[in-house]
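The complex is shown incomplete by one protein chain, all other protein chains being positioned as in the whole.
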Amino acid sequence: MLGEGIIKGMLETAKNFAGSYVSKERLTTVQYPEEREALPEASRNFPILIYDGPEWEAGLRCVACQICEKECPPKCILIEKSADKKPDAVGKPQFYPTRFDIDIAVCMSCQICVEVCPFEAIKMDKEFELATDDRFGGLLHDRHQLAKSNEYYHQIHPVEAAEVDARLAEERAAAAAKSKAAAEAAAAKAAAAKAGAEKPAPPAGGGA
Amino acid sequence: MSPIFYLLAAITVAGGLATVLLKNLVHCALAVTIAFLGLALLFLSLDAQFAGFVQILVYIGAVAILVVFAILLTREAEVPESSPAGRVFSKTWLTGLVIAAAVFAMLGWAVLQSAQALPNETAMPAVSVRDIGNALVGRYVLPLEIVALLLTAATIGAVIVAMHEKEAK
Amino acid sequence: MSVVETKTERAEGWNRPPQPAPEGEGELLEIAMGPHHPSTHGVFRMDVVLDGERVMKLKPVFGYLHRNHEQLGETMSYLAIMPYTDRLDYFCSLSNNWGYALAVEKLAGQEAPERAQYLRVILAELTRIQNHASSIGFLLQEMGASGTPLMYAFREREKILDLFESLTGSRMMCNYMRFGGCRVGVNDAWLNATRKVVAGLPKFVDEFEALLTGNEILMARTQGVGVLKPELAVNASITGPMLRASGVDYDIRKVDRYGIYDRFQFRVPLGDHGDIYDRYMVRVLEMRESIHILEQALKDVPGGPVMDPKAKIRGFRPKPGEAYARIEAPKGELGFYVISDGSPNPYRYRVRPPSMINLTVLEDMCLGHNVADVVLIFGSVDIVLGEVDR
Partner (left out) sequence: MSGMNVPATIDQIFILFTDWVAHFFPAAIRPIVGVVLGVIGIISVFPGLFALTTVFERKGLGRMQNRYGPNRVGPFGFFQPVADGIKALTKEDVVPFRADGVLHFLAPVVLLAAVFMGFAILPVGRNMVLVDMDAGLLFFFAMGASTELSVFMAGWSSRNKYSLLGAMRAVAQMISYEIPLLLSSVVVIMVAGTLSLPKIVEAQAGYTGIWPHWYVFTPWGLAAFLMFGIAATSETNRSPFDLPEGESELVAGYFTEYSGFKFAIFFIAEYLAMFSMSGIATTLFLGGWSAPLSFLNVLPSWFWFFSKVMCFIFIFIWVRGTLPRLRQDQLMNFAWKFVLPFTLLDLFVTALWRFMGEGWARWIVCSAILIAAYVAMGRVGMFRKNFAHRRYRYAE
């Protein structure tokens, strides 16, 4: 109680002062614009829209179901659904967003849109240097700005993207098989109907 | 009686006058420090370093601050124009004048007396700090001790007053 | 393990001490500390009436950061509230997540799987450590320590936030827990990284204590200042480290044994004086206990899923009913009260914010002290204005 505590504290700061010249542990600053630490895989910032294939507009996975718009807590998503249907990446006719805006000034990076999206169409970007001097227009990203290729997605979240791709492939395979089966069934049915008109049909074989 | 003396005297007198004439009490207190400073510089121009620096140390460093603190702790620094205290010449100005004249007369008398008593030397005696020290503990030791005792008593008194106030809380 | 007896009659301490009459004709000085004052932790105002530098009266004024949190919650789905709870006490988003998830789980009768329970404990205790360390850093900052303790606290906090980021994707706004588990699973790499960080924490706490605990100036500034009597603390429903610093043994981890806290060995440090120093020390000791819990929890994290497979994320509609769940957040008892009417959004949603309730005794603690002490006492309460104002 006679100043030992003060001396002890002074030694502690001296240790840190000296340590900062020899140990990274005691000099933790990262010189940001020159040095950048790799962001962890899970890191998230603002949402992006994923498209398959080379064409962003044609390949958008989004089918404008508007679930994310409804679930978004700060309501920063604005979607306008198309009137017509266009074939998606696998060729199935789907609605598509004629307008998909995210106001990243409002967005709070909560990732709920990603969780609720049934089509793996919206994902989180890692890009964080989005500062702009235009407060309104500059921070309102439209669907062109939001659209990012699947390759880009693989780049930023490799593990997650691989899982998503596997899942999608499975779903698409299932869907393709189903549609094929349906088509076959329809064909078989048609054939059967056709055949039935001529003679009693054999039982339709093969399924999904 | 060099020009420097007249300059310093003018500063001192101006400071004194400002002290009396200014309206804002804090300004008055700051003006009196100018007078103190002028006095200290006069001492220095007489080659009395010790007296000059002690004048600054004690009067500017302590007395002026004390005055300022007293003003701030007791009342508003600015006296409203309408109140009687706001005017420089209050009703009792005659009394003040008489007192001031009496004090001035006495000081003038004392100065004139001592000027007669002192031998008419042109050269100043060089008074070093060492000489002052020796005089204080030699020839003037009794007054020094008395003053010391008085100050100790005053300090103890002040402490007791402060402690009493603390107990009352 | 004793449960606090709440007295029905008002204890003596609750009645505000009579305002001492101004001495003589001394002038009272009224100062508005805040809303833009360097040490109000955000936008907060204290209208202080001073006699010299002594506080005669203090009126906390808050609400500058009011964001309609509860009303907002009633307009959106159960899931969508979760990210908003991050923003209550933005230093401890994972504790908030847990509290809310617990309330909704209670409402819907769900239970998180084993692995998720362990994860929740690990994350909550990491949160507690970083919160206590930074809160001590802020306290010392207000004591004028040029930010050195704060920077050391942040150095350590940074490691913990890195763990949060690599698991949840965000450093502060984690939005990680869900009703019936946790959002994403965890791999061994993360657990190992956590073990490494936890292994380094005792050294940090030692250093922190070497810098601060024995410091005479810190003792002189904090001992005997801002005393909160246990009776007043209990009657004003103060919780958390503040209550324990006043010597009341009340830790919801022990009282409710929510989650899996009954499996871990830990002690609850108690102070005897209820002053700022005790609050500081209780926080330091709690950090040590948290490290102890973490070591136990990290030893045997079971395998399995982190999410109840039956749990619904979208279109979640719990049965009509009500539930109140509380956890021991780093700042005190954090409670969530939810009433469901069967619709996708809660009929009533209410937060019991420890910060705000702990702030209610600010005037009682400050009266008679200096302006400088007001800042310290305020800092020792450890509030986050996001939670006070909601």
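Here are some notes:
Going in written order, the chains are labelled A, B and C, and every chain counts its residues from 1.
We take it that a residue touches a chain if its C-beta (ideal position, glycine included) is under 8 Å from a C-beta of that chain, and two chains touch if they have at least 3 such contacts.
Since we're looking at a predicted model, the values are computed, not measured.
Hidden chain, full complex: it touches shown chains A, B, C. When the whole complex is considered, the residue among C:43, C:65, C:151 or C:313 that touches the unshown chain is C:151.
Within the complete assembly, C:211 is the residue of C:211, C:334 or C:367 that touches the hidden chain.
Counting over the whole complex, subunit A has residues 1-3, 6, 9-10, 12-14, 16-17, 20-21, 26-29, 31 touching the chain that is not drawn. Against the chain not displayed here, subunit B makes contact via residues 26-27, 30, 33, 40, 49-50, 53-54, 56-57, 60-62, 64-65, 68-69, 72, 77, 128-130.
Where subunit C meets the omitted chain, the residues involved are 1-2, 29, 31, 37-39, 53, 140-148, 151-152, 155, 211, 213-221, 223-224, 249, 251, 254, 267-273, 277-278, 281-282, 285, 370-373, 375.
Assume only the chains that are shown with their structure count from here on.
Spacing of subunit A relative to subunit C, judged by their CA centroids, is 34 angstrom. Subunit C makes touch with subunit A in their complex at residues 76-77, 79-84, 86-87, 148, 152, 155, 158, 162, 165-170, 173, 175, 183-184, 207, 210-219, 313-314.
On the subunit A side of its complex with subunit C, the touching residues are 1-6, 8-9, 11-13, 16, 28, 39-44, 67, 71-73, 108-112, 115-116, 124.
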